[in-house]
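Only a single protein chain was left out; the remaining protein chains are all shown in position.
The block that comes next holds chain A.
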Amino acid sequence: MTTTSTFKSEADRPLARRPWLSRWSDPDDTTLAVILLAPAAILLSVMIVYPVSRLIYTSFLDLSLTSGLPARFAGLANFRQMPDDPVFWQATWNTVLITLITVPGSLVVGFALALLANLPFQMKWPVRLSLLIPWALPLSFAGLIFGWFFHSEYGVVNDVLNRIGLPSVIWFNSPRLAFAAICLAIIWKASSFMAMIILAGLQTIPRSLYEAADVDGAGRVRRFFEITLPLLKPTIVVALIFRTITALQTFDIPYMMTGGGPGTETATLAMYIHQNTVSFLDLGYGSALAVVMFGLSMLVTALYLRMIRGSGAAS
């Protein structure tokens, strides 16, 4: 009789008798939250938090592998070095300029391409495919292609110039022309990304809105400014955030096209970081430069986010 009753109560509350099991099989809210968040938190820690922390730490060190000296804490010395470094200013200015030119440039070209791709073609896939190809190409490959396009002897651009009776131009000898060629390549590469995001946005706008606007008396241009543009605003802001951040990190295309030349006239901040860490093995200064670039990206992102919140587009 007694045995039976004990047995029964154990069967009733088997989990309560083994707390370590109940914690996993029937966790409370906090435990569940920890369990569910752990994989992402661990991944983020390993992939982002640790490298960024390590980067910031290294930026305070005097650590040059060529000197053969052990790492030494240097405080803000690496950062103090920057204002007197003309290449830093040149690279930063080039990066800002590339951002200012290629972000609006790729937005305009991408928008036009998206509008074109959104037209009711009989066959949609060739249009979509031609939008995808530049996006799918590796950046360095795009740099290589454009490097050849603008090659002074074998480039297709000079060939076209010659055919219409103009003299060849040595593109990569002139800082301005080299810079223009780089911007053109970046816009070509980035427009397809912009176009795809904007095309996706365009396709979420119901057709009946355009029909209603047409019935209401709005012509094509008016429909674009009254319907398309305001409804695409959130999409455009997201596209701009992505594009601006990648523009601030521009490396591959100028690296492949000019290697930063002539001199350091077309070098970007990312290229200068690469040069300091990989070529000069000055990890301390390279890390400090990377911290500056990181800060710049954060600043721009914060500005955009504020812009979204201000316009109410996020809601």
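By our rule, contacts are C-beta pairs under 8 Å (C-beta built on N, C-alpha and C of every residue); 3 or more make two chains touch, one makes a residue touch a chain; residues count from 1.
We adopt the following convention: contacts and distances are computed from a predicted model.
**Q** Assign the chain not included in the display its UniProt protein name, restricting the answer to "Sn-glycerol-3-phosphate ABC transporter ATP-binding protein UgpC", "Zinc protease", "Anti-sigma regulatory factor" or "Phosphoribosylformylglycinamidine synthase subunit PurL".
**A** Hidden chain identified via UniProt as "Sn-glycerol-3-phosphate ABC transporter ATP-binding protein UgpC".
**Q** Would you indicate which residue among A:A213, A:I236 or A:L296 is in contact with the undisplayed chain?
**A** Of the candidates A:A213, A:I236 or A:L296, A:A213 is in touch with the missing chain.
**Q** If the hidden chain were put back, which residues of chain A would touch it?
**A** 206, 208-209, 211-219, 222, 226-227, 230-231
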